[in-house]
Structures are given as C-alpha cells and as structure tokens.
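Just one protein chain is left out here, and the rest sit where they should.
This part shows chain A:
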Amino acid sequence: MENSVTIKKRYFPRKKVCRFCADPSLVLDYKNYELLKNFINEKGMILHRRQTGNCAYHQRKLTTAIKQARIMALLPFTADLEIE
C-alpha cells in the first residue's frame, strides 16, 4: 500500500512528583508501616527512586524507616515465605 506510513508512537514520560513533598501531612516514620508498604515490592525489596519518584531527601528517610520497621518485624525482610 502506498498510503501506509508507519508513524512511530511517541512516548511522553510524565514527570513524577515526590509524594511526601506534595503532601506534608504524610508522616514518614517506622511506626507508620501501612504507608511504607506502598514502597516495597511483593518480594519485600525497597523500590528504586526512579520507580517511586521520591526526592533524594525523602528517599533517604524512607529507606531508614523501612529498615527500622524490618527490625521490629512490622515489615518483612523477604516476603517469599508466608506465615500461616
């Protein structure tokens, strides 16, 4: 066909905003483990800053909070084994 011109689909990456900068009412703390669950994957690994879109300051606070919660068994180190 003559008219068929393959048009490349353009991908516009949307700029992610740090959730903690946008909403200061969120408390970043190891006791607030329900919030921290959003920032680990199903294996229990901490998500990268590229995936979460956090700023450097809040990502640093987040990792320490997750690690403290892991010590107190509020979050898993590895989520492969499930407790019945």
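Keep in mind that, in the parts below, a contact is a pair of C-beta atoms (placed from the backbone, for glycine too) under 8 Å apart; a residue touches a chain by one contact, two chains touch by 3 or more; residues count from 1.
Rule of thumb we're sticking to: contacts and distances are computed from a predicted model.
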item	value
Record-based protein name (UniProt) of the chain missing from this complex, from "2-oxoacid:ferredoxin oxidoreductase, gamma subunit", "Aldehyde dehydrogenase family protein", "Small ribosomal subunit protein bS6" or "C4-dicarboxylate ABC transporter permease"	"Small ribosomal subunit protein bS6"
Identified contact with the non-displayed chain, of A:Leu35, A:Cys55 or A:Leu74	A:Leu74
Residue numbers in chain A that touch the chain omitted from display	30-31, 68, 70-77, 81, 83
